[in-house]
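For this depiction, one protein chain was excluded, whereas all remaining protein chains were kept in their positions.
Per-chain numbering from 1; labels A, B and C assigned in written order.
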Amino acid sequence: MDTIEAMLDTYPKDLGRVDRGMLVACIQACYECAQTCTACGDACLSEDMVAELTKCIRTNLDCADICATTGAVLSRHTGYDANVSRAVLMACATVCTACGDECERHASMHEHCRVCAESCRRCEQACRDLLGALG
Amino acid sequence: MDTIEAMLDTYPKDLGRVDRGMLVACIQACYECAQTCTACGDACLSEDMVAELTKCIRTNLDCADICATTGAVLSRHTGYDANVSRAVLMACATVCTACGDECERHASMHEHCRVCAESCRRCEQACRDLLGALG
Amino acid sequence: MDTIEAMLDTYPKDLGRVDRGMLVACIQACYECAQTCTACGDACLSEDMVAELTKCIRTNLDCADICATTGAVLSRHTGYDANVSRAVLMACATVCTACGDECERHASMHEHCRVCAESCRRCEQACRDLLGALG
Partner (left out) sequence: MDTIEAMLDTYPKDLGRVDRGMLVACIQACYECAQTCTACGDACLSEDMVAELTKCIRTNLDCADICATTGAVLSRHTGYDANVSRAVLMACATVCTACGDECERHASMHEHCRVCAESCRRCEQACRDLLGALG
């Protein structure tokens, strides 16, 4: 999604002292993780052993919702409020940890959980990096 | 939305020691605030003085997204994870405070901001009540 | 959600020749159905016979997403585009039919599916009423 960087470059006002590279990486990770978790929840639903994957599906759904919202919040810069960015990044890091842990438990049996766990770890890290940079 | 309570009553497993009244009130407040903020952002966009309402519109959009996500997370009970609930409730309370403050600034001039500020305050309180009950 | 009507009343510009009662009813039905389907998908996930409810859960998720989006689109009036309203209302009526049918199949066994099927029927009807009124 090269458009993330292009859109950031065309924002008409000052972006403040944000680390652009970290911001782009975090927006990208959030949208990717939203899609991966949506797909992983659905793949779990189609496994014969779905009854053992219900916690994984639920966590996938929460993670997809929170990542999508975080990606949208980070894509806005007008009237920036650091408190809101920080709170939503913390929620996103928290759910990515939970979903990464849960998917990792099934990663050796289900390839979709392995791919999804990696996506959650990347997103968690991108959120923590950006949180650190926001101060 | 009487269906919120009806759906909670028909959940097939144990809900744990959650305060059902507070949970129903919080889900209701989140969906209401998501709609109110969506409508307030659009109403601001149609004001002649839209140039003075850009921060309000942006905060409305963040608040709508986070409230919708929080309402969805709270509507799920399978494989409950207190850390995720707490983090999303804190993000929701934070953005409702920000949006309530911002709308209140315009409440005397714009009736939609007055209605929206009240919706944000109710949702912020419902989130804080539930956070307190979760411990 | 009395706030839906309050927000419509405070919209600063002309709403055009839309039937306000039908619009309020449809927005309300969309947000309600989004919540009900989210909760029903989760309740299905917690049933012992979850393996027989996977199509129901998937349809619940689609219906929740499309209803939430339709409720948001209908809450905006600035720069109204009848083609967009019509297309999203048709998608919403289609998924509400599918989800209502699917939930009805399990309504005698699962009370959450019965409540959800009714919510889907109401939303489908509200969308068709509004579509008819839009011309």
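As a working rule, a residue touches a chain if its C-beta (ideal position, glycine included) is under 8 Å from a C-beta of that chain, and two chains touch if they have at least 3 such contacts.
Everything numeric here is computed off the predicted structure, so don't read it as measured data.
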item	value
Which displayed chains the hidden chain touches across the whole complex	A, B, C
Interface residues of subunit B (partner: the chain not displayed)	41-42, 45-46, 48, 50-51, 54, 57-58, 61
Sites on subunit C contacted by the missing partner chain, in the whole complex	54-59, 61-62, 65-66, 68-69, 72-73, 76, 78-79, 81, 83-84, 87-88, 90-91, 94-95, 98, 102
On subunit A, residues whose C-beta touches the chain left out of the figure	1, 3-4, 6-13, 27, 31-32, 34-36, 38-40, 42-43, 45-47, 64, 68, 71-72, 75-78, 110-112, 115-116, 119
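Note that only the chains that are shown with their structure count from here on.
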item	value
Smallest number of contact steps required from subunit A to reach subunit C	1
Among all chain pairs, the one with the most C-beta contacts	B-C
Chain ID, smallest distance between chain and overall C-alpha centroids	B
Copies subunit B and subunit C touch via same or different residues, half shared test	same
Averaged-CA centre spacing for the pair subunit C and subunit A, given as whole angstrom	27
Inter-centroid spacing, subunit C versus subunit B (mean Cα positions, whole Å)	19
Overlap residues in subunit C, where contacts from two or more other chains coincide	42, 45-46
